[in-house]
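Note that this complex is displayed minus one protein chain, with the remaining chains in position.
Up next, chain A:
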Amino acid sequence: MDSEDDFMSAVSSGDDVHLDDSDNDDMSGADDFDFDDEPDPDLGMPKDIMQKKRVAYDISFKVFQPSDIQKQQDDLINEVNLILDISKEEAAILLRYFRWNKERLIEDYMDKSRQVLDAAGLAHTTTSLPKLEVIPGFVCDICCEDGEGLQSFAIKCGHRYCVDCYRHYLSQKIREEGEAARIQCPADGCSLIIDARSLDLLVTPELTERYHALLNRTYVEDKDNLKWCPAPDCQNAIECGVKKKDLDKVVPTVSCLCSHRFCFGCILSDHQPAPCNLVKRWLKKCADDSETANWISANTKECPKCNSTIEKNGGCNHMTCRKCRHEFCWMCMGPWSEHGTSWYNCNRFEERSGTEARDAQAKSRVSLERYLHYYNRYANHEQSARLDQDIYHKTEKKMVQLQRESGMSWIEVQYLNSASQALQTCRQTLMWTYAFAFYLARNNLTEIFEDNQKDLEMAVEALSEMFEKPVTELADPKLKVVIMDKTSYCSKRRVILLEDTAQNLAEGRWTFNVDLTGSGSNDGPSTTR
């Protein structure tokens, strides 16, 4: 158990429970992130464990780096250049005009080349190249200047402005609004797009680089199956075939080479198992009800036994009161001793019988309690994930220290990194299971879901507790094995939960207590049941 793989592979990608394939995680192979067509690596493991079988929540996608994106554009430009016998520059302009739909461009061009060139601002036979002009008596409508010899410019619509105003307008659009390929004529009510040749003439040298970078961006932005990775400073784009209309059946989670995991449908961070519409609705509800719910996410609570104030400073929800030593659960405030037992339901909201909630006020109260039950747990995991990260950063420093003192290698302490990442990923999933559960209407499947949720939660809390041990204890080789086991168990529980939810989602077997297909009307605490 001391090869590099054992330490490095455990949870380097959140989904990866197959502990032995770090050899295949060659991140440079950006073009092939689609595991489907990879041959199974034969490492002498039983096939059923090793098989990279497509799980229900696993969607296929590819990561493209800037050079890949450039190459794809160049290839298309070259192709059109050859087929239509036009210059590469013109091919690029036409492709952008046709939103990179090569087939449509070629078809339309064959059909009516004159109109196509005209529409894209390339009609060199009808109008001469764009140029600046001095027109006697001209008054610029933007700056109201009318000086003699004032240079002015207009695109084909004839709306003429002085060159300073035109340049100012363009630099505003390019530098501050990030527009390039579809900037309109500055005139009120005129929607004619300023063509690329006019832009080349007008864009000042210090903006050309930015302008060309923006033109490049349109390639990704114009394609429905391409999206930029939203991580700050990341230049990669992801290709994924999941369509907007599929989003009630699948939660398309992708992960970039920069390790950021996000939803291809809505660009938010990984929100499995909850579908995009549910997430949107939940976030809106949380924002609307933030005042009601705010007190819950506070960092301090009172011990349920002696009422002394307890501050939460780690991710673990197993709390021990410093004063009376009472052990309780931060989420439900129930005794911790009962949490390990099979009958205890920290995660399930017990619906009261209908008789109790007869009048509107009582109904509204039950509905609010129900919301708070789920919000409480959602917010707790969100907060815990943050605290776990803090703890990891603190631990990381100590590990460096420990390495120096004990002679342990950097590789040998990486199991903590894996544990930390597993905690983050699992808490992220857990967090969203509570939003999911809030909108879930009970049917014969909800119990399995709640059991899975509970199992994952218990696994996470157990690992979290280990993880918070003092560094001196963490260095113990026995504890290290325990943490590694718990880490992989957590990841396994997460996969089980996600597989179950994704499969039922794909087959339309969940019933929700709100309509998730529509645009989502308001559902305050009083209207939700």
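In this text, contacts are C-beta pairs under 8 Å (C-beta built on N, C-alpha and C of every residue); 3 or more make two chains touch, one makes a residue touch a chain; residues count from 1.
Here is the rule we go by: contacts and distances are computed from a predicted model.
Only one of "E2 ubiquitin-conjugating enzyme", "Translation machinery-associated protein 22", "RCC1-like domain-containing protein" or "Ubiquinone biosynthesis O-methyltransferase, mitochondrial" fits the UniProt record of the hidden chain, and that name is "E2 ubiquitin-conjugating enzyme".
Which of A:169, A:211, A:349 or A:449 touches the hidden chain is settled by the complete complex: it is A:169.
Of the candidate positions A:79, A:118, A:141 or A:412, contact with the unshown chain belongs to A:141.
Among A:187, A:462 or A:506, only A:187 touches the chain that is left out of the view.
Where chain A meets the missing chain, the touching residues are 141-145, 159, 164-165, 168-169, 172, 177, 184, 186-188, 522.
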